[in-house]
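One protein chain omitted, others in place.
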Amino acid sequence: MSGNGFTHFDDSGNAVMVDVSAKETTSRSATAKGEISVGAEVMAAVRDRTAAKGDVLGVARIAGISAAKRTAELIPLCHLLNFDKCAVDFSLDTDDVESNIIEARCTVKLSGKTGAEMEALTGVSVALLTVYDMCKAIDKTMVIGNIRLCEKSGGRSGHFVGKPN
Amino acid sequence: MSGNGFTHFDDSGNAVMVDVSAKETTSRSATAKGEISVGAEVMAAVRDRTAAKGDVLGVARIAGISAAKRTAELIPLCHLLNFDKCAVDFSLDTDDVESNIIEARCTVKLSGKTGAEMEALTGVSVALLTVYDMCKAIDKTMVIGNIRLCEKSGGRSGHFVGKPN
Amino acid sequence: MSGNGFTHFDDSGNAVMVDVSAKETTSRSATAKGEISVGAEVMAAVRDRTAAKGDVLGVARIAGISAAKRTAELIPLCHLLNFDKCAVDFSLDTDDVESNIIEARCTVKLSGKTGAEMEALTGVSVALLTVYDMCKAIDKTMVIGNIRLCEKSGGRSGHFVGKPN
Amino acid sequence: MSGNGFTHFDDSGNAVMVDVSAKETTSRSATAKGEISVGAEVMAAVRDRTAAKGDVLGVARIAGISAAKRTAELIPLCHLLNFDKCAVDFSLDTDDVESNIIEARCTVKLSGKTGAEMEALTGVSVALLTVYDMCKAIDKTMVIGNIRLCEKSGGRSGHFVGKPN
Amino acid sequence: MSGNGFTHFDDSGNAVMVDVSAKETTSRSATAKGEISVGAEVMAAVRDRTAAKGDVLGVARIAGISAAKRTAELIPLCHLLNFDKCAVDFSLDTDDVESNIIEARCTVKLSGKTGAEMEALTGVSVALLTVYDMCKAIDKTMVIGNIRLCEKSGGRSGHFVGKPN
Partner (left out) sequence: MSGNGFTHFDDSGNAVMVDVSAKETTSRSATAKGEISVGAEVMAAVRDRTAAKGDVLGVARIAGISAAKRTAELIPLCHLLNFDKCAVDFSLDTDDVESNIIEARCTVKLSGKTGAEMEALTGVSVALLTVYDMCKAIDKTMVIGNIRLCEKSGGRSGHFVGKPN
């Protein structure tokens, strides 16, 4: 480590993949969440679609899971990790008619020497990008946000629970 | 198109890659932005790093460009597009000491039959995920957000400019 | 070409990617089909699923489209081609109660110097492998077969139509 | 599991990667087979080629092994698995002059929490697609089929042996 | 361009993919070469193998072609290019008994806005790495070298011919 808290740089300031050879293999899991805010028209269309085959969220779920598995190809200093499980879910905030929020949640479980949070965050991000792609012909002003780690267990740093919402 | 505004479903409701065979090849460009909010410690460390080799933002820039090029592998119904240019930039909002915002911006230019917005949005998302990865040993409460299309030109739908900030 | 009909070998018998530099860019399309024969239990489950979100065939469709786009990574001497369109569809042969056949069909359209048949065949193959994967906990005796080119147009070799069924 | 035998859906019917965290790591192996039926001209050419460098089956073997390793990228809900071994072999049925069958066989061995059958089936499929690609200038009526699991050992479900041929 | 000859940095010193949007699409080709020096035992084994199926150089040829096609995934600021042709060849310097040199040559042809030299160099490099991999059980002191651009045509910078050998 380079003295100022970063683990991804060596003493000369060069980027490195963190050495986890001395760490123990433990069961780990992480859950991340994120949102896309959409217009009323998109929200209605997505909601209608979820009952049909080939639905928006079904495609986005597969995209999110597939991307989570490939995190180490996308994030340069991430370790390749073999998953025990990966799930992507969505919930539609239908209470607040103004906001029209689609929330995505990704949980990754694995047995390894380093954590699963980047994988969960990547799964959420690509799932939301896929929702965007499928709805962009209707609305170009959608915004993706609030992507954060919600929970993480296993590993040396112990159990982490993010702030409520 | 399936009658309710979606272009990514056929009449039976099955997901399809949009048929662009009848569209003309035109010059297109798109710019997307997004942010990661970080703690004061991360902000100080990132700022210090940007003057050194192997810096956080330098790694994230390469990750963003590399991911933008591979958008069609990540987003299931995206067309593969050959870029003319791709750039990822960052700016640090140092005015607001509380917020500690790192903003990422990705611009993609290409000559093709369909737009560049998903590529720009993917570049921004993966760049921000990489910042997260490199800073997560310091701070696990970072939030990625405000990922949106800022500008898009070329193609049938004309020039789009997103809302200011 | 090496004298015995192969285009993928040079005069010394070495494998090469065919030189298409002298060929014209034309609109091309290809359709391939294939089948998976499944037990009655799988057929009933798949049929039930197709009305629900996250259905077997919806996942397989996305897998087939994604794989078709990556054909040039899988088939060593294939040219990378940018698609205009890709669609994967399924039909269930419910007449013949014994056979329990799920048929997959993949159509690829592109503008290029070489054909789209390998892409369509790859899309069908991976779609059927994905159906297999999702049903294998129920039945390990499924068989994938009858994968063939049904139609191909554009390019020097003219319009090809496969034998009926 | 969702009550009707599928392991790839949760209780709400959403596609998930099966949770194998509670399973033990065991030695596993799987063998799959498949065929491509070709015309007499292709068969003669392939047979001649197998004695020369750069032969059709040599290229297809490498394609099959390479694809088997990447199964988790192709089949959305497959777990990434690190192989202990992968082999692809071919045999030419020269007895039946009419059928002109090239048979491909792929065996995968690994140590993991879940089986190797999708990897073996993917290896066979891509090997056969590669044979198709290399011979399609001679014959466009080839058919790929009879892709099935022949044997599988290790793991909770015990030893599986497919029907003879 | 940033004033000191680099095209891959903007005025602020940030890495960018070069903007080729104003360049014309032209036919381009590039040839690169490289070598691996091996011990006498490896040389004898490789030479024997080249007459048999599954030979060392046949596998390395496929690896080189496959890698050349994926150059844009490996070299961060390379543009994705669709090849017209790619060939990898080898020659064995059998005159100089001491040196035991296996030379690899990769030629890439394409129609695009930017050159093919990185693709040819990548094809040579991965072909030689594959030879290394297949022979390393016999000899761990092999050295890969002399990887250079031999010829390049098309594009603004005109015809380039490297120094003899």
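Residue numbering begins at 1 within each chain, and the chains themselves are lettered A, B, C, D and E in the order written.
The rule is simple: a contact is a pair of C-beta atoms (placed from the backbone, for glycine too) under 8 Å apart; a residue touches a chain by one contact, two chains touch by 3 or more.
The structure presented is a predicted model; accordingly, all values stated were derived computationally and were not measured.
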Given D:C86, D:L121 or D:M142, the one touching the chain that is not displayed: D:C86
Interface with the undisplayed chain - residues on chain E: 4-9, 12-15, 34, 41, 45, 48-49, 52-56, 59, 62-63, 66-67, 70, 74-78, 117-118, 121-122, 125-126, 129-130, 132-138, 140-149, 152, 160, 162-163
Contacts of chain A with the absent chain, listed as residue ranges: 10, 14-21, 72-73, 76-77, 79-82, 112-113
Contact footprint on chain D, counting only the chain that is left out: 27, 58, 61-62, 65-66, 69-70, 80, 82-89, 109-111
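In this section, only the chains that are shown with their structure count from here on.
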Interface with more contacting C-beta pairs, comparing B-C to A-B: A-B
Geometric centre distance via CA averages, chain B-chain A, whole Å: 15
Cα-centroid distance, chain D relative to chain E, in whole angstrom: 31
Residues of chain B whose C-beta touches two or more other chains: 12, 14-15, 62, 66, 70, 76-77, 80, 82
